[in-house]
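In this view, the complex is presented without one of its protein chains, the others remaining in place.
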Amino acid sequence: MPLPLVAIRNLSVVFPGPLRAVDDVSLDIAAGETLGVVGESGSGKSTLAKTIVDLHRPTSGQVMFEGQSSQAFDRLWFRRQAQLVFQDAASSLSPRLTVRQLLEEPLRIHGLAIGEHWAGVRGLLGAIGLPAQVLDKYPHQVSGGQARRIAIARALVLKPRLLIADEPTAGLDVSIQGDLLNLLRGLQQSFGLTYLIVSHNLNVIRRVTDRVAVMYLGKLVEIGSTKSLFSRPAHPYAAALIAAGPVIDPLRRRPRIVLRGEIPSPLRPPPGCRFHTRCHFVRDRCRVEVPPMARIAEGHETACHFPFVASSEEGSDAAPLGAGV
Amino acid sequence: MSTIFSHIWRSSTGRFGLILAVAIIGSAAFAPWLAGDPNRIDVFNRFAGPSWQHWMGTDHLGRDLFSRILHGARIAMEVAAAVTAIALSLGTVLGVAAGYGPRQVERPILILFDILYSFPNLIFALALVAILGPGLDNVVIIVAMTVMPHFGRIARAQVLRLKHAPFLEAERVLGASTARIVFRHVIPNIAGPLIVVAGMEVPAVITIEAGLSFLGLGARPPLASWGTLLHDGYTYLSQSGWPVFFAGMMLTTATLAFTLFGEALRDAIDPRLRMDP
Partner (left out) sequence: MSEFPLLSIRGLGVDFTTSRGRAHVLRGVDLDIARGRIVGLVGESGSGKSTLALAILGLLPPNAGSVQGSIRFDDVDLLNSSAESLRSLRGHRIAMIFQDPMTALNPVFTVGTHLRDVLNAKGSGEDAMEHNKRALEMLAKVGIPDPEQRLKAYPHELSGGMRQRVMIAMALLTTPDLLIADEPTTALDVTIEAQIVSLIREMRTHVRGSILFISHSLGLVSELCDDVAVMYAGAVVEQAPSVELFANPRHPYTRALIDCEIGLDDDDGQKLRSIPGEVLDPLAVAPGCTFAARCSLAEPRCHDQAPQFRSVAPKHGVACFRA
């Protein structure tokens, strides 16, 4: 088996509080794939993304890049491997610099001659669909869509291998979200990128990712290929999340699973399975014992004591999908 | 830059302050060419009233008051510029260090600010003069120390506001060092409020300098500072009221001009009051 590009092992990130934003998460990102991370507020998906690019230090566990801990690397070398496009792209651009300066900044930081590399940056602008006129504007003078493209261009100037996009379509109208997703896909092909896409929009995730990880209150609850996870979610939370997305076509509507209760505060996560307070299929064991990740199909794992599984002995008495309607 | 200027120009008080401030700075800069020797003694012409020869009259040694007042403006402007420059740079460095640095750096700086802040300006200045001795250079250092925490606190508050801004995190992800982030991205973005504070501090600095010089702790005779002019004027008030009148006028005008200008500058830069980008 080839070495994964990124290997996350037992990663926990604890903020003062204590707030266990990410709690014992392990997963791999293979070179060239697109991994989606979905979850609601407090799930820790953004913290996970920021920890991979070393904006947060792991409290325990580690993030390994090609088999080596990210913190053992030369800082500048590591920055050329992994980049992040922030959720709020407009405010991720330093407000007093022009777009040209913003695009030169990564080259300057890495001591690369601007004259030598500028042609490449101009080519990138073309590929991203940014007109040259934008170069002499300030961030507050460009549209939201352009700010997003500038942020993507900046991240790609250093030719990273991993690009993390935090909520790439949040706040975009549907009429232009397709453009952005097409762009990301095109860039992946032309630059051989590996993607980690963090989003709460399940339609987007289903459409553009190869594999999906579902997080809830800092825990990874399910991971698997996009096809298998969307068609046969094993964790009741994943199933509810998928069913919660509204569908236009009345004939294609899935039975809704309306979860009861609120998302608990990550400052006081419930014991046992974190999801047990809202789960329709909760049993005594769920309230005390933290379920470990377990394989349920090829490349499909979930952390649930009683997952929805079509044909396993243990799963036979589990409630069928959609029974909580 | 031009938008800030036009914003100031559009407010009538701002325009008034700006014109007066420019006039004062200009007359201070060109004092040697605009007026004669401020120290030429003419004992036969003491306590003269305003005339064509001496526009503001003469003092107890027969020196030309107009010339002394213009040279006084020079001292006031020099002190104000030096104090603001020192306080602004030192306050910014300490404030940014406190805001951006670790807790071990932040604590002692905040304690220093609190100590400097807790003394009333003039009394603190008097105490420092007692230690350092009188003289204009010492006045500059002393006044800079008393107003520095103001800049420092503003700088720290602005840094704390920015500290977790996505654009700073984005620079870190690109690999920027802390020094690069501070100088290229933090300081340019906190400069606005600091410049506003600088503008607002100038009249206060002018007053403190005049006060210390009045008490004989700043500019020493025969140097013409508005404070010493006032002091000499009071001493000989029974002979002539003109020195006190003109020196007091000038001090008041300068304070008013820089206050109006500072307020207009604040309105122009402060985004909360600004209408359109």
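Just so it is clear, A and B label the chains in written order, and each chain counts residues from 1 on its own.
The definition used in the following text is that a residue touches a chain if its C-beta (ideal position, glycine included) is under 8 Å from a C-beta of that chain, and two chains touch if they have at least 3 such contacts.
Please read these numbers as outputs of a predicted model, since none were measured by experiment.
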Discussion item. Could you tell me which displayed chains border the chain that was left out of the figure?
Written reply: A
Worksheet, complete the sentence: Given A:Ala89, A:Val134, A:Leu187 or A:Val204, the correct residue touching the omitted chain is A:Val204
Worksheet, complete the sentence: Interface residues of chain A toward the undisplayed chain are 40-41, 173-179, 181-182, 200, 202-204, 206-207, 240-241, 244-250, 252-253, 256, 258-259, 261-263, 278
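Heads up, the rule we're going with is that only the chains that are shown with their structure count from here on.
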Fill in: Centroid distance [mean C-alpha coordinates] between chain B and chain A, Å
53
Worksheet entry | chain B-touching residues of chain A, taken from the complex the two chains share | 50, 53, 55, 75-76, 79-80, 83-84, 86-88, 91-96, 105-106, 109-110, 140, 151, 154-155, 158
Worksheet item: Which residues of chain B touch chain A in the complex?
Response: 165-167, 169-177, 180, 184-185, 188-189, 277
